[in-house]
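Every protein chain of the complex appears in place save one, which is left out.
Per-chain residue numbering starts at 1, and chain names A, B and C are given in the order in which the chains are listed.
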Amino acid sequence: MDKSFEFAFDDIAWCPGCGNFSIRKALIAALDELGLDKTKTVIVSGIGQAAKMPQYLDVNFFNGLHGRGLPPATAIKAVNPDLTVIAEGGDGDMYGEGGNHFLHAARRNPDITLLVHDNMIYGLTKGQAAPTTREGMLTPVQVNGVKANPLNPLAMAISMDVPFVARAFSGNEKQTKELIKEALEFKGFALIDIFQPCVTFNKTNTFKWFKDNTYYLDKKYDPEDRVAAFAKSLEEEPFPLGVLYRNIGRTTFEEGLEVYKKNASPLTERKADLKKLQSIIDSRR
Amino acid sequence: MDKSFEFAFDDIAWCPGCGNFSIRKALIAALDELGLDKTKTVIVSGIGQAAKMPQYLDVNFFNGLHGRGLPPATAIKAVNPDLTVIAEGGDGDMYGEGGNHFLHAARRNPDITLLVHDNMIYGLTKGQAAPTTREGMLTPVQVNGVKANPLNPLAMAISMDVPFVARAFSGNEKQTKELIKEALEFKGFALIDIFQPCVTFNKTNTFKWFKDNTYYLDKKYDPEDRVAAFAKSLEEEPFPLGVLYRNIGRTTFEEGLEVYKKNASPLTERKADLKKLQSIIDSRR
Amino acid sequence: MSKKKRKEICIVLAGEAGQGIKTIETTFASILKQYGFHVYATKEYMSRVRGGINSTEIRAGSEPIRAFSEHTDLLVALLPEAIDHLQHRISTETVVIGDSEAISHPGMLDIPFGAIAADSGGKVYANMVCLGALCAFLDIPADFAEPFIEKQFSAKGSEIVANNITALTKGWEKGKSLVKKLPFTLDILRDSAIKKRLLINGSEAVAMGAIAGGCNYICAYPMSPGTGVLTAMADFSKTMDIIVEQVEDEIGVINMALGAWYAGARALVTTSGGGFALMSEGLSLSGMTETPAVIHLAQRPGPATGLPTRTEQGDLNLVLYGGHGDFPRMVYAPGDIEEVFALTKRAFEQADAMQAPAIIMTDQYLVDTYYDSPGFGTLKAAQKHAVMKTKAGYERYALTKDGISPRGIPGYGSGMVCVDSDEHDTTGRITESSMVRKAMVDKRLKKLNTIKQQTIDPVITGNAAAAIVIIGWGSTKNVILEAMSSKQLESAAVVHFPQVFPVPEKAADLLAKAKHIAVIENNVTGQFADLLEKECGTAIKHRLLQSDGHPFSLETVRNWITDFMKNKRG
Partner (left out) sequence: MSKKKRKEICIVLAGEAGQGIKTIETTFASILKQYGFHVYATKEYMSRVRGGINSTEIRAGSEPIRAFSEHTDLLVALLPEAIDHLQHRISTETVVIGDSEAISHPGMLDIPFGAIAADSGGKVYANMVCLGALCAFLDIPADFAEPFIEKQFSAKGSEIVANNITALTKGWEKGKSLVKKLPFTLDILRDSAIKKRLLINGSEAVAMGAIAGGCNYICAYPMSPGTGVLTAMADFSKTMDIIVEQVEDEIGVINMALGAWYAGARALVTTSGGGFALMSEGLSLSGMTETPAVIHLAQRPGPATGLPTRTEQGDLNLVLYGGHGDFPRMVYAPGDIEEVFALTKRAFEQADAMQAPAIIMTDQYLVDTYYDSPGFGTLKAAQKHAVMKTKAGYERYALTKDGISPRGIPGYGSGMVCVDSDEHDTTGRITESSMVRKAMVDKRLKKLNTIKQQTIDPVITGNAAAAIVIIGWGSTKNVILEAMSSKQLESAAVVHFPQVFPVPEKAADLLAKAKHIAVIENNVTGQFADLLEKECGTAIKHRLLQSDGHPFSLETVRNWITDFMKNKRG
């Protein structure tokens, strides 16, 4: 069997020139280079252009409801910690409809990688504002321009102590790939917010705009200082790229589960213990 | 008509000794001292012990669904900016079930005051962990102790640039009252997370514990430095009380609404303009 | 062989998203209408932004046209895949038109769209070449079409306008040269009264009806095919006093809308099935607090994400029963643009009057369809906003004969307006008294009776006394009517339900008297037929159902009805 996650889908539904293609390449390369076993890898996603990603890889997937990627991803990893679990979706998917799950996944800290395609727009539904859309953008719904503050996913993640918080730009496939690899190898909840030009609906935040408005954090930057990371996350235009925050050592959700305290085998491999049930029942006599 | 918000409810459903009684007193005093018109004041709440608050005041109220206080509060203020609007609920209500609305209310910045009774527990449903419950607490559901990180509402709010972020302790009625007054007078979304002992279900974070683990920010503290405020918000045991963060001048949701750009009268007072509708229809001929 | 003379034509344009089909469609439809032809347009498209294969059907004729026809006279294929995609619609009578550079099909009329466009200034003008040819086929002079092009492109500068017109003209000439190859001649009557008619699609009609009903607040979370109404409202808000808010999720949407109504606004919500499902708890809150709510639900095929851009009528059960506990509601199911407008307006009036949720059910087919509409008559102000000025001691849930308590809003009068999602007493405060509980359950139930009395009767066409009754609801209205011959209508009653809940009382009589009953609806189990069975106690065995994501076609309905009527009567 071919080991690569590459998959020849006859008709990818993205627009020519969309940043999603680069993210797909970076993701496949990251998975391939890490030599992960695709039968033991699951991508969980919601609905949106970004969320179609797993359809275009040779991998297990749970392509669920809009906004609802994180809860199933958390359960999948908990039920079978041997699996590599990636959650993926758009800025609307993960920070809009799914915002609450993001907050509480951050509290749980499951060992999963979260990739958010941040195109600052709702792509699939044709160009309404996303939570990350910059102020003032005109859309068919925000006819007087977006008024609400854009959500700053990195600041929010750092405030929730998400232990790995990074930003990538799809325009740099190599850095994106390297960040994905780093996130996959990190133990704990790892967010990469990936700037991704939507060539069709976002005529403001274009490839060029992202390129002109981002810079790479240099080697000297210390991502382990939470307050400094917060300050860094507030920087805009240019936006820093790279790992902004890292907190090594937070216990993961799976590690905290009692079922794995004395027995490391995945829950899926265990049999129901009817004797114990019987003794619970008998205790009610 | 009596101007006070005081209301003689024959049977308040809270447990004797509950911190909610002090919050109620502080709230009534704040409203009375500001001389607000109760017919033009609305309290919006969800479900929980905290969320019962409006039932015990002489005031308009919309006591809606668990977790769903903020969306109606936002609409009420938008539809009639002449009203004073308060949203109130528990830590489960506002940060658990309602977490997503909190994030996006922060982005919109409606001119409403949000009071969250933070008892670090689910009171009404009898003692399960809340999002703010500290690690390790044993409950009938968290039988091995709470594993998830407690949500830090202040850090989260600051990361979202909520323009007024404060913490109070119900044990100090006067300070709580003053903070509520300040929040009510502040233009924009104002959060007060109020530490509140639940005498029945939270035997760890008691009145004494809160007293021993809090301190008042001194006068020299500058709440307008966002990064410093973030650092301050991370301080725990003791927790700082007072206004941690303030950002004067963010445009409010109502101010941003096109309907109020040329006409300040509340939407409720306007008539439908059939002529304009007719001309839209005619444009399709 | 003398050519057939035709009084109408069905043209289908097919290509990928981004090829400019929409521009051809809207411009051509305007031209047809202004030229005095009756026109109808509908489309089907994939859930993607570029690529794929979409199609638009445009019908023009001497008589009003209101339904989707599978029969295709001209198929303009802008992409080789179009042929495959529409294979089932290509009959011996279909003329395929395409650019032989890219496409081949036996008997295809070749129009070198690419080459002519390139000659006119660039490939982007291919759609104008196509438009020109279509005008020629319908015998519409090129210079009649020119002003439409000018208007459309004037903002882009004179060079662009000129290139477009060049392309149009060249396309027209090419078309003219091919007319003789068409297997039919067209003889569509022109009627200058048609010019005055309206081209408004279902989404816009919802928005217009809402505004006519006093709507001044819309909140929604984008979801196809419900988004069109949000966009239309946003567009109209440029000149009107309407608050337009995109909310973080559908739960926020419904709760925000209830807050808006509570405070005195009249709010509209628009969504599709999945979003409506998320609003179920909020719907129940509307029921309990007796806060009006108006929800537009544009259906698409489920379950779950299903087919996001396609059509179905599969959410009726959810609408009838969604939300926990028992509470009254009203469900409207408009069948055409005029009904969409009228029933949306009515939904506002009734939600306001009954203090209960009103749901308007459309579907992707209906919201994306338009035709020359006679319009909505003289606009009349919505029924008076049923809000009172309160006095001290005001009781939000005062017990009344019909269960409806006068509704106050905060800040208007000296009373307190207290609403509560818990069971409450007349003042709106929480209670656990079982006496009060009983009174309040009773009050809410009484409202259902009041609502029932005001239910809209089914609309009967044909022979109302016939033993054969053919029933539809919502968007099936016109396809059933157009499918039936006047002969058939002599021996059958066609019954359309503009309101499906509460089921109008006349329905039971109707069914009781009928011998042969059929229900036609676009879902796989027959949800409305089930509802009628339950409410009327009559079994409905004959059901024309569909669930492939497409609207019913004239042909499907015609064949089925013909068969049904034959077998039942013979």
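Keep in mind that, in the parts below, a residue touches a chain if its C-beta (ideal position, glycine included) is under 8 Å from a C-beta of that chain, and two chains touch if they have at least 3 such contacts.
Since the structure is predicted, the reported quantities are computational estimates derived from the model, not experimental observations.
Chemist: Could you list, sorted by label, every displayed chain in contact with the chain left out?
Modeler: A, B, C
Chemist: Among the options B:E97, B:D118, B:D193 or B:E254, which residue touches the chain absent from this view?
Modeler: Only one listed residue reaches the unshown chain, and that is B:E97.
Chemist: Just one of C:H324, C:K380 or C:K515 touches the chain that is missing; which is it?
Modeler: Once the missing chain is taken into account, the touching residue is C:H324.
Chemist: Mind pulling the chain B residues that touch the left-out chain?
Modeler: 11, 13-16, 47, 49, 65-67, 96-97, 99, 122-126, 128-129, 131, 140-143, 200-201
Chemist: Would you write out the residues of chain A that touch the absent chain, in ascending order?
Modeler: Per the touch rule, chain A residues meeting the hidden chain are 1, 9, 13, 38-42, 44, 47, 52, 54-55, 58-65, 68, 70-76, 78-80, 82-83, 100-101, 103-104, 257-259, 263, 266-268, 270, 272-274, 276-281, 284-285.
Chemist: Counting contacts across the full complex, list the positions on chain C that touch the omitted chain.
Modeler: Here the touching residues of chain C are 46-47, 52, 251, 273-274, 276-278, 280-281, 283-285, 287-289, 301-308, 310, 312, 314-315, 317-318, 320-327, 420-423, 432, 434, 437-438, 441, 444-445, 523-525, 527, 530, 533-534, 537, 539, 547-550.
One rule holds for everything that comes next: only the chains that are shown with their structure count from here on.
Chemist: Centre to centre, by mean C-alpha position, how many angstrom separate chain A and chain B?
Modeler: Roughly 30 Å, centre to centre.
Chemist: For chain C, what residues touch not just one other chain but two or more?
Modeler: Chain C, residues with two or more chain partners: 237, 248-249.
Chemist: Can you tell me which residues of chain A touch two or more of the remaining chains?
Modeler: 96-97, 99, 131
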